[in-house]
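What you see is the complex with one protein chain gone and the rest in place.
Let's turn to chain A:
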Amino acid sequence: MNSIRIARTALRARPAAIKTPLMRRGYAEAVSDKIKLSLALPHQSVYKSQDVVQVNIPAESGEMGVLANHVPSIEQLKPGLVEIIEESGGSKQFFLSGGFATVQPNSHLSINAVEGFPLEDFSIEAVRSQIAEATKIVGGSGSEQDIAEAKIELEVLESLQAALK
């Protein structure tokens, strides 16, 4: 008697189960093809979680372009040019003195650097005179530390000179 009742309810229950919609609307189409960029310096935040199309960064492992849904990674940056392609299609270029870029899993990109300025803020004359000075120190007979610092300066200045051309 009891088992028959169970069978009956099971029969009755089945049509209801079939009625539940099989076609569910997913979230896949709603995912944005933009990457949220935060570019932060100790004294200023240049971009604050702003939607951009692409960011090209000078990583120690090589130049790389970051689009939306990039593989999460942490990259050490060389002193060099960061190019940001904005939603409007225009692009902006900043020279960063070196730092880190973190690509987070949810299409967020955080770039941290000590100093960063748009290219038009630099003076090519100042760069040239500093290259001459640093080259002199590298070839001179200063302390090991002075020579090491001059080599770092040369690396930065040469990258900056190439970017300004």
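What we mean here is this: a contact is a pair of C-beta atoms (placed from the backbone, for glycine too) under 8 Å apart; a residue touches a chain by one contact, two chains touch by 3 or more; residues count from 1.
By definition in this document, contacts and distances are computed from a predicted model.
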item: From "Replication protein A 32 kDa subunit", "Ribosomal RNA-processing protein 43", "General transcription and DNA repair factor IIH subunit TFB4" or "Mitochondrial ATP synthase epsilon chain domain-containing protein", the hidden chain's UniProt protein name; value: "Mitochondrial ATP synthase epsilon chain domain-containing protein"
item: Option from A:Ser91, A:Gln104 or A:Gln130 whose C-beta touches the chain left out; value: A:Gln130
item: Interface with the undisplayed chain - residues on chain A; value: 42-43, 60, 79, 95, 97-99, 114-115, 117, 121-123, 126-127, 130, 143-145, 147-149, 151-153, 155-157, 160
